[in-house]
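The complex appears here minus one protein chain, its other protein chains still in place.
This part shows chain A:
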Amino acid sequence: MELIQYAFNNIELLGTRTLEHISLVSVAVGIATLTGVPIGIAITRNETVARTVLYIASIIITIPSIALFGIMIPILSTIGQGIGYVPAVIAVLLYSQLPIIRNTYTAINNVDPALREAARGIGMSANQRLRMVEIPLAVPVIMAGVRTAVVLNIGVMAIAAYIGAGGLGTFISRGISQSDPRQLIVGAVAVSLLAIIVDYSLLALQKRLTPKGLERAASSP
């Protein structure tokens, strides 16, 4: 009861923090999609490169976020951005690479070889094949990668409050430092709810972006 009372009294702040959180994650994952998808496509051309890139991306994702922020402080301080918005976005950007690159790579690689041969055989160039056949077929899997990245990084972004990036993590960090369980719990619940809601919205978007012909194939046994 006390919690609901607290949340209600601070509804405006809660809204602002939520918007901050969403904007941080969407900017970072947005940029990550713009870089990850082309990288994922590019590495389908060469298996050795693909393995190296995926390996590096896997290593990055294993670095604890708090350590990553720590590493970035001295580096980004040289341009006066040691803490705050910029390192938060960069961290999320890096963590998003693996799910997005891996899903894109897998999706493009898994396009039925017969379709690829048909596309070559009727005279499509490599770019036309990508644009007209391979990417449309890969969209559902690429979108699944983006969803994973978003949900993962809504959690990561909560920790970015410690480097002053704002967002819902602020409630949690204050809750801990001020020994105030109300702030802590409201922050944690808000982060979880945000992750669930965003995941479902992106699922709806994924369904809309899936080519119609594939939808039917998937729904009929």
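Assume a residue touches a chain if its C-beta (ideal position, glycine included) is under 8 Å from a C-beta of that chain, and two chains touch if they have at least 3 such contacts; residues count from 1.
We take it that contacts and distances are computed from a predicted model.
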UniProt protein name of the chain not shown, from "Quaternary amine transport ATP-binding protein", "NADH-quinone oxidoreductase subunit NuoB", "Multiple resistance and pH homeostasis protein E" or "Phenylacetic acid degradation protein": "Quaternary amine transport ATP-binding protein"
Candidates A:77, A:125 or A:177 - the one touching the absent chain: A:125
Full-complex contact with the absent chain, from A:30, A:82 or A:136: A:136
Positions on chain A contacted by the hidden chain, ascending: 112, 114-115, 117-125, 128, 132-133, 136-137, 211-214, 216-217, 220
